[in-house]
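Some notes on the structure that comes next.
The complex is shown incomplete by one protein chain, all other protein chains being positioned as in the whole.
Each chain gets a letter, A and B, in the order it is written, and its residues are counted from 1.
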Amino acid sequence: MSILRSLTQLFVVCCLSLPLLAHAQDTREEGPALLQALAEASSADKGDVISRIAKSGDERARDWLAAFADGKLSRIEDSGQFVIVLENRGRNWTVADALTGEPMGEVSRRELDTIRINNALRRELDSILSVIDLTVNNAERRLEAARALRGRVDAALSKRLAELLPDESDDRVRTVLQDALAIYRLEQGDITAVAPLSGSLNSEVRAALTSAARSDDPKLVAAANDALASIEQKLKFNRAAETLYFGLSLGSVLVLAAIGLAITFGVMGVINMAHGELIMLGAYTTWGMQQLLPGQPGLALVLSIPAGFLVSALAGVAIERSVIQFLKGRPLETLLATFGVSLILQQLVRTVISPLNRTVITPEWMSGSVMINEALSLTLNRLYVLGFALVVFAGLMLIMRKTRLGLEVRAVTQNRAMARSMGIKATRVDIMTFALGSGVAGLAGVALSQLTNVGPNLGQNYIIDSFMVVVFGGVGSLWGTLVAGLSLGTINQLLEPWAGAVLAKIVVLVFIILFIQKRPRGLFPQKGRAAEG
Amino acid sequence: MWLTRPLSERSTQLFLGILFIAMLLVTVLHVALPEGHALHVSAYTVTLLGKYLCYALLAVAVDLVWGYLGILSLGHGAFFALGGYAMGMYLMRQIGDRGVYGDPLLPDFMVFLNWDALPWYWQGFDMAWFAVIMVLLAPGLLALVFGFLAFRSRVTGVYLSIITQALTFALMLAFFRNEMGFGGNNGLTDFKDILGFNLRTDATRLGLFLATGVALAVGYIVCRAIVASKLGRVSIACRDAEARTRFLGYRVERVQLFVFVVSAMLAGVAGALYVPQVGIINPSEFSPLFSIEIVVWVALGGRATLYGAVIGAVLVNYAKTVFTGIMPDAWLFALGALFVLVTVFLPKGIAGLLPSLRRPKVGDDPAAPGPGHDPGYDPDHDPDQAADAQSPANREATV
Partner (left out) sequence: MTLKKHVKAGLSALALSIAVSLAPTATAAEDPIKVGILHSLSGTMAISESTLKDTMLMLIEKQNAAGGIEGRMLEPVVVDPASNWPLFAEKARELLAKEKVDVIFGNWTSVSRKSVLPVIEELNGLLFYPVQYEGEESSENVFYTGAAPNQQAIPAVDYLMNDIGVKRWVLAGTDYVYPRTTNKILETYLKDHGVAAADIMINYTPFGHSNWQSIVSDIKTFGSQGKKTAVVSTINGDANVPFYRELANQGLAASDIPVVAFSVGEQELSGIDTAPLVGHLAAWNYFMSVDNDANYDFIDAWVAYTGKDDAVTNDPMEAHYIGFNMYVEAVKKAGTTEVNAVKDAIIGVSVPNLTGGYATMMPNHHITKPVLIGEIQDNGQFTTVWQTPSTVAGDAWSDFLPGSKDLISDWRKPLFCGNYNVVEGTCGGKSKVAAN
């Protein structure tokens, strides 16, 4: 609270250059009147009231405005008291007095009138809050605030920024502020503003240049077009990099979904149609963990990795023991039986949990994107999934190549009878292999919960793609699955811009069909006796 | 000659007998008894039974390739749907200017999407004979091209299953596209009449039901005839040991192609009869899950028996009708459990419970062993794959 207070005072000091502290004391009395005005103003007039609040110098102004921006500034119907909503789930909301900041416990939703806000106001508020943030002592926050201001500068703000610029200590912030001012000047038709902007990849800069290129001044048009052309050149490279990233990211999802299948289908010869539902179980585990650890979505997600593996692995063992062990040597019939299992699992989730999708929260550290440059950002959640897929793959390779279990699995796969006569417990190996494949499906579910819906249909959406990847890569080859997944993902994303999402997918499917004609055993055919496994 | 041979088989006689008695019974109970009578069969039931028979014909088609050729097609829904679309296009053209926009030529959905002319592939579908040809030709041609490529390259086993799945999945996505000109997700619907008969009368419904019954009978006889012919024996040989059959000098891929195309055409006929009875065709018939379901019917009824496929299709769909009515929340549990239990405990399906139907005659269908046959023997144990694995030459050839 005290930090915020000093910040606000700082804002007051530098912003308004008024004889302040005394004034601030006076304005404390104005608070209720301002809020009253805010609540009663029409949407068109709210802007004025907001700037009056911002200029009032009241130390609570930032809190009010921030709450207002979030739609959490409310008034109690009967008493007319202004409150800030702290928690707005359910039918009773936790609130605190807006004037004193004292918590007031829960109030029924029926009692509260939320002060309405809309996008236009929110945009205005963002600017005001950003200007306040520009005077903060933290360079990162100032940078963020400066970035947010690009393209939003008006006459009043440009003066204010020009005042702030000389005092700015951080180079990055200064550059951004200069850009922001240049955009403003460009909007006013100032041709000298083109030069400082010409190298920038920022989209606001491009937007400003594009509008300038449509102006009436032929000189300005020419200059803007030149600048745009040089930007376009740089963008081309970035777009290619972006498409590649999109492709790899889609590919990593395919790999994750398919790699468990590569083990159960490729190594054991079991066509597990319930594979998708094992993925679904992993995703639901993530949801369950987040329910168990409310308020700590990140920790819950990390814990879901072992938990999701375990849940799906146990479900896999149950399926293996109850169904698959009776179908030894009848691979095509495992398809039918596990199809039944998948129906049961889906309906089980619908009945026990809900037919509705479940909310899985993305933790803070997985939201947003890392900026490589102004035109190329990699979305964080997909970056994590990409990394996770590679780690899972490496882990599986290690298990299959370097552990006793991997050795036994390969032995049983290649020649069951021989392996048994060497003293390997084939049944145990079967259970372990199936558990491993299922557990990996669970891991895929944990990852997918961060990208897509967590609902009963989750598995169905991935099962066919997974089979395609495994078959394309070559049944039984983990490397094949990796290469197949990543390349199919990339092909799909390369095609998508010109073919559209649906056609791209059709083309990929036809490509797989034709490819299998050419190489009936996939990309990496297995050699030796296991080839038909 | 070869076509009439199955008529002398006892199992075929029995099957046809039951089928015709059932059809007769339904007709009599529908026509002769007044509505409200306890034994009256309503038009609703007649249409429902008609739908089951379409599914039965489809299941027979799948059984022909799976049971006797060893090809597990997970894409037969595609052939069924293509036949259905061919019929649907004919029915759409029959609507004429009675659509909601009253356009004499264009179906409603085209007017709706501002198309100004009929696409070339819709030409000719106003004529019934053309539509009938297309019902056979469209699935047949697709099967021919697909089969030619696949069998020539000796794609077998799970690989073949998965690419048939890819085929139907790709077609589903394609037909979902509105630009394709097949009505997108809404498909083709609101049919008025067929061959001049109003589709909304009970008499037409009964006619369609009987036509489906006849189609099933004919399809069954054709399949039996193929199975009993020399070609059928070769195809059984392909199923059990593809490599050996090839070494014996048979052109395996030609046999496979022929049977596959016949099966696709039968599926197309089933689809064509299905559409006027349910009143809609949309891309969901291409869904891979539907194709898997068909295979499950066959497995449940008993693979490589043909009549087993019919039993399976009728039974599963009847169960679906009943359960979705009486226990809507739990019917998927029942269906799922049924699939699991049958596969695990009844590997030969329901037909396996009727051993007495079989003649203990040497050289007959090995999939349904007569008395005295080694009970441990299992036709589904993919001897094909075992054979392949033991013949390096074959692998050499395929890699």
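Convention: a residue touches a chain if its C-beta (ideal position, glycine included) is under 8 Å from a C-beta of that chain, and two chains touch if they have at least 3 such contacts.
In this text, all values refer to a predicted model and were calculated from it rather than measured experimentally.
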- Based on the whole complex, identify which of B:Phe176, B:Tyr220 or B:Phe339 touches the chain you can't see. B:Phe176
- Which residue numbers on chain B touch the omitted chain? 14, 17-18, 21-22, 25-26, 29, 36, 38-45, 47-49, 51, 97-103, 109, 111-114, 173, 176-178, 184-187, 189-192, 200, 278-280, 282, 284, 314, 318, 321-322, 324-325, 328-329, 331-332, 354, 356-357
- Query: What is the set of chain A residues that contact the non-displayed chain in the whole complex?
  - Reply: 43, 70-71, 88-91, 110, 113-114, 116-120, 122-123, 126, 203-204, 206-211, 214, 242-243, 246, 249-250, 253, 347, 350, 355-362, 367-369, 377, 379-382, 451-457, 461, 492-493, 496-497, 500-502, 505
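Keep this in mind: only the chains that are shown with their structure count from here on.
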- Task: Going by the contact rule at the top, pick out the chain A residues touching chain B in the complex.
- Result: 265, 271, 273, 323, 326-327, 329-333, 335-337, 339-344, 346-348, 351, 460, 464, 467-468, 471, 475, 502-503, 505-506, 509-510, 512-514, 516-518, 520-522, 525, 527, 529, 531-532
- Query: Where on chain B is chain A touching in the complex?
  - Reply: 72, 146, 149-150, 152-159, 161-163, 165-167, 169-170, 173-174, 176-177, 288-289, 292, 295-296, 299, 329-330, 332-333, 335-340, 343-344, 347, 378, 380-382, 385-386, 388-389, 395, 398-399
